[in-house]
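Only one protein chain is missing; all other protein chains are in place.
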Amino acid sequence: MANVSAKRKSKTATIADIAHVGPGTPCGEWFRRYWVVVGIARDLYNIPQAVKVLGEDLVLFRDEFGKLGLLRLHCPHRGTSLEYGDIEHGGLRCPYHGWLFDVTGQCLDMPAEPKDSKFPQKVKHLSYPVRQLGGLLFAYMGSEKNPPPVPRYAPLLDRGGQRQIEPVRHADYNWFNFFENSADPAHVCILHRHAGYGQQSWGNQFFSYTDMPNFEFVEMDYGMKVVMTKPGPRPETEFVDEMSLALPSIVQVGDTEFVHAKMDAAALMSEGSRCDHWMFVTPNDDEHFMLFTVDNYTGPVENFFEHLKELRAKETPIQEVKPYDKRKYMPYKGNIRQEDIMTQGTQGLIGERSEQLGSSDRGVLKFRKIVLDAINTALDRAQPKGVIADKDADAIFRLDTQVGVRPSRK
Amino acid sequence: MANVSAKRKSKTATIADIAHVGPGTPCGEWFRRYWVVVGIARDLYNIPQAVKVLGEDLVLFRDEFGKLGLLRLHCPHRGTSLEYGDIEHGGLRCPYHGWLFDVTGQCLDMPAEPKDSKFPQKVKHLSYPVRQLGGLLFAYMGSEKNPPPVPRYAPLLDRGGQRQIEPVRHADYNWFNFFENSADPAHVCILHRHAGYGQQSWGNQFFSYTDMPNFEFVEMDYGMKVVMTKPGPRPETEFVDEMSLALPSIVQVGDTEFVHAKMDAAALMSEGSRCDHWMFVTPNDDEHFMLFTVDNYTGPVENFFEHLKELRAKETPIQEVKPYDKRKYMPYKGNIRQEDIMTQGTQGLIGERSEQLGSSDRGVLKFRKIVLDAINTALDRAQPKGVIADKDADAIFRLDTQVGVRPSRK
Partner (left out) sequence: MANVSAKRKSKTATIADIAHVGPGTPCGEWFRRYWVVVGIARDLYNIPQAVKVLGEDLVLFRDEFGKLGLLRLHCPHRGTSLEYGDIEHGGLRCPYHGWLFDVTGQCLDMPAEPKDSKFPQKVKHLSYPVRQLGGLLFAYMGSEKNPPPVPRYAPLLDRGGQRQIEPVRHADYNWFNFFENSADPAHVCILHRHAGYGQQSWGNQFFSYTDMPNFEFVEMDYGMKVVMTKPGPRPETEFVDEMSLALPSIVQVGDTEFVHAKMDAAALMSEGSRCDHWMFVTPNDDEHFMLFTVDNYTGPVENFFEHLKELRAKETPIQEVKPYDKRKYMPYKGNIRQEDIMTQGTQGLIGERSEQLGSSDRGVLKFRKIVLDAINTALDRAQPKGVIADKDADAIFRLDTQVGVRPSRK
């Protein structure tokens, strides 16, 4: 019994594991239970696209018939990069000796082997299934024979409204610094006091540095919801602003309309936010990640995203930078994204940096526990939180993030 | 007995050893049994030239009397780089304290020591013998007291004809990716189908992608010969194109006249190729190598190399590169050397990359065995293949590479 216990314990993931996503790591294996975003459909041209995902060098391509493939980057023959291959004859052909692979990794042709050789059919290159949904490309990198259904993420479905997919953003720090930042609403009132959040005027200066809203953290089927409230404009009402974190790595922010699009009146509506702002985080490796951002707007404003783009362009840092100031991330104050990059980019890796946490970090602590539980569930070979069951394949995956005025719940 | 066996086995080099050339490694010790090219005579000016060879930092120089020296880069006194020393008074003088070394490494002077000090004569810096042959500089980095004779490589001897030494080429990948590429004739028909080989018209489109020549691999005293044949223009004849690989790291290609100089008619001659094209590969370390290329032409065309140079300049990649195409090695198609760099530069290290080999790789497999046998012979302290015996010191070292039409041998 002692042995068993010791063995079990040694397999339990701890906080430091969250930073590491390579093959065979606890967090890496957990990540491989979900579909992850590996590219944007409109950015995949008629050439192979090398991409590093979860520590693996891969190549993404669309064959001449439109089928999507994601193969190990290096040819199984002698290792040359398939990034330089030709898309032709139903697959991707290695430039060195012409081996041809279809999107399943099956070798279809070896020009230098005898015409009657059985060797091609024996060679199957490592491949992962890829699905397109609403303009994003999702891959499943797990070892399960039958991947779970691709979640029908709400803003990626064609249900009316306007949709925008931003150009991919690349960051050179650990993915979890970004992700858990959303479990920490206090930083919005503090770090972002110089930018959009500090300037918005609805909801009794909702994100005030000196009068912060109340924070609650609610575990959800998909992960966690951050609920921020303040007393409302009328008796028995409250202002509410909710953010959601869905496993393995999605963030939903609901207040784009009034923080960035400056539609304060809209925020006062009781029906809540009409702009979903989802960010899909995909680790390239432990030090880099990609950010895929999708907005879906269902309100009445025409050309909403053109309007939003103009306003975002004005959110430039307001900081004066003196000639003697050579700091790398300057200026940052006044632009939410640059503020985030500066803080998250200098933190170091979770589990390696030293920390002292307070009561305002309870959302972070709760969320780390939710992620660790999910990782340990995957280590136990059970279905972790947020993976779609086959019976739920048709359900819409929503993150019910409310922003606006509602009856008080206290 | 079991112990002895185990001991022996542990010393046997395996495929992964071929990638590593530093001091004390199996392949590195084997390499040190041969003379290796460390520079080009015309590029060695009146200043010291730092060069890394087989993982060792060295400095090459010619003293004021013309004698060649190759010393460890760092002064034995306090470590300063001799690259910044002065060539004077019969040697190379360290800038820091003026220690003076002759080409044998013997210290001749220490200006700050007492005039009657015996210390200088006791200090002998690490040095390797250097010999000049036909414009190239060869060094022997082995520990044997009596190095073998410098091979009298045919194209470097003054026997009439025109000679050309190209500027040194530097590559940042493992030396063996380049070397074994020549044991693999299939790639010529496939990778190079867009460049010179695909465009040449002699020999029934000799290197056709869809109708490749027959390949044979013949072990030779010097290494291996690749024999490519196709049925000839008349009954009982065959087209032949041979390439040779000589140990430790020389490649001979015989078809320069018709692939690059476009002399198709010449290729039809029964006397064979008149242009030797030799490439000497010298590893700097496991990730870098230098390529020294010598051509010797004995045909009738005057100013052959000016003609060749003009034609080579036109062999630019034909690939259109779209604005969205940011791939590192683009464009490559249409230039044999850039095609090679792309494929070999992305392969990774032999023994570390995974491979699946077919029947068209039998040349590569045979050649790897020849190299491994030579390495293991050196580990046994015997003379490995291709090292010149004293009795053969005067023999000309030829690689009998025939290109042309000959009586059929089948």
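As written, the chain order gives the labels A and B, with residue 1 at the start of each chain.
The definition used in the following text is that a contact is a pair of C-beta atoms (placed from the backbone, for glycine too) under 8 Å apart; a residue touches a chain by one contact, two chains touch by 3 or more.
Values in this document were obtained by computation on a predicted structure and should not be read as measured data.
Among A:Met342, A:Leu372, A:Ile388 or A:Val403, the one in contact with the hidden chain is A:Met342. Considering the whole complex, the residue from A:Val53, A:Cys75, A:Cys107 or A:Cys189 that touches the absent chain is A:Cys189. In the full complex, chain B touches the hidden chain at residues 43, 45, 47, 50, 74, 76-81, 83-84, 95-98, 110-114, 117, 119, 123. On the side of chain A, the interface with the absent chain consists of residues 184, 186-187, 189-191, 209-210, 212, 322, 324-325, 327, 329-330, 332, 339, 342-344, 346-348, 353-361, using the contact rule stated above.
What we mean here is this: only the chains that are shown with their structure count from here on.
The best fit of Cα atoms from chain A onto chain B calls for a rotation angle of 120°, in steps of 5. Once the centre of each chain is set as its mean CA position, chain A and chain B turn out to be 49 Å apart.
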